[in-house]
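Only one protein chain is missing; all other protein chains are in place.
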Amino acid sequence: MSTEPLLAVRGLAVVIGGRHILHGVDLDVAPSGVTALLGRNGAGKTTTVRGVLGLVPRTGSVRFLGEETVRLATHALVRRGVGYAPEDRGIFAALTVAENLRLAERPGAGGPAYGLVHELFPELKARAKQLAGTLSGGQQQMVAIGRTLLNGNRLIIADEPTKGLAPKVVTEVARVLERAAQAVPVLLVEQNLAMVRRLAEHCVVLADGRTAHRGPAADLLADPEATRRLLGVGRRADAVSEENPMAPQDTGTAATSAADSGKAGA
Amino acid sequence: MSTTVLLAVTGLGLGALYFLVAAGLSLIFGLMDVLNFAHGALLSVGAYATWWAAGGHLPGAGSGGFGFVLAVCFGTAVGTVAAVVLELALIRPLYDRPREQVLATVGVGLAVPALLSAIWGPDARPFPGPAALSGTFGLLGARIPVNRLVLIGAAAVVLVALRLFLGGTRHGLVVRAGVEDRAMVTALGIDVRRAFTLVFAIGGAAAALGGALGGLYYGSVDPGQGTSLLIFAFVVVVIGGTFGAGGSGAATGSVAGAALAAVVVGLVQQFANYYTASGLGDLAVVVLLAVLLLLKPGGVTGRLA
């Protein structure tokens, strides 16, 4: 297996409305397994993902499969084999479940893998004609992840897929991502360290719009001092269900310690 | 009774004209947040192109029978091309600057009628049409001009076609999804800009068809026709947005809402202008626009409001 990273991000900078959100993020996604993108609230995790995809104006270098993509439009990068499940799930509420999935279809080898999606999420088949807006949060997350699995993608980016979900659903999402990661590398933005512990091999930690730490995920989680310093969540590492489901990404929740809450920049 | 019937059919015909303009306007606004002030100009382009072709300038086209159908097709095609050019040349370079997009359409909305009057003069030109469409027929004791029916029929066809397109094709699906969340559509690997060009083409085609058939309705074409229809089309779009907001799907809802609103506005205008002081219907409709926007600013214009 090649050790060359699948996705190599160097010096990613994002300026929105005259404010520097990212100053220079370096990030590699390994060619297999799950790479976790961690950091306190406001560290710039979601902006990094959106910057990689070109959903926000960005500078720097984003190499995917060895090709520089920073000048590509979002859809062109995605067509090279990226599946994206965004933080707010990106569900089209007025479309049916089947239509939401159909939008993700792309011409390519083998055609859309509905078999896989329906096997992992039988519920989506049963609810195919239901409007996606009437689904529960967990079901919407299934649609979002299902869309990333439809195309034989080379990389899946999942931004806080467990946020706001009931513990039982979190377990299910974890199971699906685990299975998906056996076939496709995953870049996982996650606050829930139990998920990270279970899934991730590598991790990248952001702080104040910069890469603060890179290395094996297990090493970081094994070091409570480093975990607290970088993530501010040491004591609550396993607090799966205490996440506030309504809290937006970039405002302080349980994970932001009082001392650092003033730094939330993004 | 016969007056009521005549007013009702005329109101419906006017509503059909409004719908042809408003359908594209509301799709463009829903998908791209662009309030297209050049939409009236597209109608005028369609009207003049049809008039030009029907006047014998286009081989095969003429003012009667198949020749007229060809002229209408030509006018619609020219309007469609004009809309596509407008989108590619002016709207696309300004995607990051929504206010400039509106300003650019305002400029086109001013320049095109001026160009038309430079070429063919500022005065109304009589619009040639087949004899079969210039007559009247009897309905419940009223003599109804046939051209009203043509307009109503064309609008109904466009409504059905639009609903089939939105509900039954992949492009329609992309448009419906784009109305909800453009960024997510691109994040699924779809070039949403092609959908932008497409809705401009559809909107331009409908407006140009409205212009061609509006020429029959008014019996003449003049450079300012489209612009004066535009504000009533805005009214229809906004009322349609309030109707469609609760319906299924933002895009299909807004098209259906526009159809319903166009009928209401057309009828209100006809009846109010006839039974009360002349002009009161127009006034009522314009005031209705303000009132609706103030009561439900999130209706159709929610994204920019």
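Which chain is which? They are A and B, in the order written, and residues in each are numbered from 1.
Keep this in mind: a contact is a pair of C-beta atoms (placed from the backbone, for glycine too) under 8 Å apart; a residue touches a chain by one contact, two chains touch by 3 or more.
Convention: contacts and distances are computed from a predicted model.
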Given "Amino acid/amide ABC transporter membrane protein 2, HAAT family", "Protocatechuate 3,4-dioxygenase subunit alpha", "Allophanate hydrolase" or "Transport permease protein", the protein name in the UniProt record of the chain not shown would be "Amino acid/amide ABC transporter membrane protein 2, HAAT family"
Going by the stated contact criterion, tell me the shown chains that border the hidden chain.
B
Among B:65, B:107 or B:168, single out the residue that touches the unshown chain.
B:107
With respect to the chain omitted from the figure, which of B:115, B:183 or B:260 is a touching residue?
B:115
Extract the touching residues of subunit B with respect to the undisplayed chain.
33, 35, 37, 90, 93-94, 99-100, 102-104, 106-115, 117-119, 227, 231, 234-235, 238, 277-279, 282-283, 286-287, 289-290, 293-294, 297, 301, 304-305
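Here is the rule we use: only the chains that are shown with their structure count from here on.
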Starting from the mean Cα coordinates of subunit A and subunit B, work out the distance between those two points in Å.
43
Listed in rising order, subunit A residues that touch subunit B in their complex are 53, 55, 73-76, 78-79, 82, 84, 86, 90, 92-95, 99, 102-104, 106, 131, 147, 151
Interfacial residue positions of subunit B with respect to subunit A in the complex
170, 173-174, 176-177, 180-181, 183-192, 248-251, 253
